[in-house]
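Apart from one protein chain that is not included, each protein chain of the complex appears where it belongs.
Moving on to chain A:
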Amino acid sequence: MSKQMPDEYYQLLHDLQTVDFVLVELNLYLNTHPHDRKAIEQFNFYAQKKQVLKQQFDAKFGPLQGFGNSYSRAPFEWGDAPWPWQV
């Protein structure tokens, strides 16, 4: 069974992955440089951006995360394919 998702789906996932990567890098950097204010500002900027992207994605394509970290419409959308590892 194959289902073609709209371009926006892939665009949003790619943007999320990109922002997540920047956050991982900055997180690792900040572990050793806890007083770098500029980096903390940048970290918070991307953390905010991640929230916005995640909410956009959740609202359009169903929950990204389970156990209450994302909202769902009815019927419950958690089981709807494609799952992230199927994209």
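To be clear about the criterion, a residue touches a chain if its C-beta (ideal position, glycine included) is under 8 Å from a C-beta of that chain, and two chains touch if they have at least 3 such contacts; residues count from 1.
We take it that contacts and distances are computed from a predicted model.
The subunit not displayed here is recorded in UniProt as "Spore coat associated protein CotJA", chosen from "Phosphonate transport system ATP-binding protein", "Iron ABC transporter permease", "Metallophosphoesterase" or "Spore coat associated protein CotJA". Among A:Lys3, A:Lys38 or A:Arg73, the one in contact with the hidden chain is A:Lys38. Of the candidate positions A:Gln17, A:Gln48 or A:Gln65, contact with the hidden chain is made by A:Gln17.
Counting the whole complex, the residues of chain A in touch with the unshown chain are 17-19, 21-22, 25-26, 29, 32-33, 36, 38-39, 46.
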